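First up is the structure itself, then whatever we jot down about it.
The complex appears here without one of its protein chains, the remainder shown in place.
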Amino acid sequence: MSKTNAGNFFEDFVLGQVIEHATPRTVTEGDRALYGAIYPTRFAVPSSAQFAASLGFDRHPVEELVGFHIAFGKTVPDISLNAVANLGYAECRFQHPVRPGDTISTRSEVIGLKENSNGRSGVVWVRSTATNHRGAVVLDWARWVMVHKRDVDAPAPEIVVPDLAAVVAPEDLVVPHGISFAAYDFGAAGEPHRLGDYEVGERIDHVDGVTLTDAEHMLATRLWQNTAKVHFNTDARPDGRRLVYGGHIISLARALSFNGLANAQLIAAINAGSHVSPAFAGDTVHAWSEVLDRVELEAPGVGALRLRLVATKGHDESMTLRQVGGDNDGKYADGVLLDLDYWALIPR
Amino acid sequence: MSKTNAGNFFEDFVLGQVIEHATPRTVTEGDRALYGAIYPTRFAVPSSAQFAASLGFDRHPVEELVGFHIAFGKTVPDISLNAVANLGYAECRFQHPVRPGDTISTRSEVIGLKENSNGRSGVVWVRSTATNHRGAVVLDWARWVMVHKRDVDAPAPEIVVPDLAAVVAPEDLVVPHGISFAAYDFGAAGEPHRLGDYEVGERIDHVDGVTLTDAEHMLATRLWQNTAKVHFNTDARPDGRRLVYGGHIISLARALSFNGLANAQLIAAINAGSHVSPAFAGDTVHAWSEVLDRVELEAPGVGALRLRLVATKGHDESMTLRQVGGDNDGKYADGVLLDLDYWALIPR
Partner (left out) sequence: MSKTNAGNFFEDFVLGQVIEHATPRTVTEGDRALYGAIYPTRFAVPSSAQFAASLGFDRHPVEELVGFHIAFGKTVPDISLNAVANLGYAECRFQHPVRPGDTISTRSEVIGLKENSNGRSGVVWVRSTATNHRGAVVLDWARWVMVHKRDVDAPAPEIVVPDLAAVVAPEDLVVPHGISFAAYDFGAAGEPHRLGDYEVGERIDHVDGVTLTDAEHMLATRLWQNTAKVHFNTDARPDGRRLVYGGHIISLARALSFNGLANAQLIAAINAGSHVSPAFAGDTVHAWSEVLDRVELEAPGVGALRLRLVATKGHDESMTLRQVGGDNDGKYADGVLLDLDYWALIPR
């Protein structure tokens, strides 16, 4: 057994510790194709090399979430193999496009620790940074997970809870270098709506639904080299069901949001995200969005929408699951799968 | 709701109207791999870059149906989102190979309109044209669909029914520029049979069968950015089953036809096609072909077979479902899924 990775337990983490995660991963055109086969995405930038070039991309980027999932997957064996729960994300900024040929590596720094009062587990905060093979930061994010202790008698570390922003400030959003939306082709993109057409508080029902299968979520989760057992092994949970990777629901909901948000082309930041309840094969996933904020950025023609993306099991036509800005107080209605708060770049 | 695409209804279509469909799509080597994972295809041209080069292809083309599905998928949000039924295809000509790196766009022109006598729906004929990013026409085809009216009181348009050819004339078939079958390697292609070995009226049982799964047809249908709800959402039909995209059956039957038609390398035209009955996960699909015509073309060594490709649920060893040339009079035996009439290029 000694040769296999048992993962880190709560007492293995030390404040300031830096972990270089293994198995850098080269992105290919195969990833683009698989992403499009697994999620019903039609955003024009990842779909069309010509559309991307028309906005100033020098090479054809893949969807931002491809980079996110790969970077996240790398952290699982070291950070969350013994996780009780993924508690949250914050300050996730997409800083550089990911293109086929780029090799992604991830490292994490432990930025917070707090043992639980039961003495059997604790919360670990890490800031993870993904870079490409030229050393450019692709994205970084903070994440906190509750992790088991190996030894309940291990001493509790000093409590350090990092101060994380509730929202990435608009001035901290990164527009990829050289990008302009000044000559944006709304016809090719699929919808006419620009920044000013969206009102804060507006909600958009994305209408379509997709019923999950085990084969598809496993293909996706493996593609990101995410090794968490519960996604693959029917013996890993008492109910014999394979838990769908939370990121699968993020990508599915984002793809569904094309219908109504086709011009919210690029994800610039993820402010927060909660995997409210588990999803399984047979569930039919729908999504709706709420506009939380809108700002103009300096890059030519570029604005940003702050969006709340809610994925539900079954079609939630009411779109009124809880008050905006409410905290995660357990008041989510049954059937809510995901509550994600992010910034998207859109033509103004 | 106003931001999402509700699709066009019958009264939204106007004779002569041109619709530029959204989200151009760049083809990649990932599409080739996925096509080969989803369908049991072994045709030597898409399988081997060297075989393709030996026939004169300057770059390695993907299967013709990859172009067809992508081009067709683009039309769904505008043409058939509110379709009651896909009634037929005609005059589909493959004019230029599709290669990884090509970006496909599609536009459609409304060429016919006829309201149904019930006043609640009508038939729309469109001619759709797919071009690559250099402006070359990749394929074009006519298609007619029955579409719901939004408002039953909307006035009926003047009846215009286009005159469509029952068969693409051999002189209108396009052999890709520079292609010669003069040095064709039958050993590498897998079978010794050439044009003259096939007799008009001959029927070929393709023997093998494939049992459908939901995951696979959804992966395929998404890959083509086809958004029709019935393929993905178990709530979209009263029986809770996901309807398999008709094009999935076309590709599956075509791939099965390798066994007996390995040298029918390239699809040059689709004359007609009927999705006779719906297919679902669990159905086992078989196929047989009938030779309808054979002609010699001008390109070196190139001939064309006109083939009827019939896909059935279960193995139809009789291969005698209806008379050749019979019209779609509802006399198909139970279990017929597809009746496709096409031209394939084959060495003579």
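Here the chain labels run A and B in written order, and each chain numbers its own residues starting at 1.
Just so we're on the same page, a residue touches a chain if its C-beta (ideal position, glycine included) is under 8 Å from a C-beta of that chain, and two chains touch if they have at least 3 such contacts.
Values in this document were obtained by computation on a predicted structure and should not be read as measured data.
When the missing chain is restored to the complex, the residue among A:Leu55, A:Leu164 or A:Ala220 that touches it is A:Ala220. Set against the missing chain, the residues B:His96, B:His206 or B:Arg308 yield one that touches it, B:His206.
The chain not shown here is touched by just one of A:Arg143, A:Arg242, A:His286 or A:Arg348, and that residue is A:Arg242. Where chain B meets the missing chain, the touching residues are 28-34, 36-40, 42-44, 47-51, 60, 187-191, 193, 197-198, 204-211, 213-216, 259-262, 282, 284, 314-315. Listed here are the chain A residues that touch the chain not shown: 1, 3-5, 20, 22-26, 28-31, 33-34, 77, 100-101, 103, 105, 133, 213-216, 218-220, 222-223, 225, 227, 229, 232-236, 242.
One rule holds in what follows: only the chains that are shown with their structure count from here on.
Per-chain CA centroids place chain A at a distance of 37 Å from chain B.
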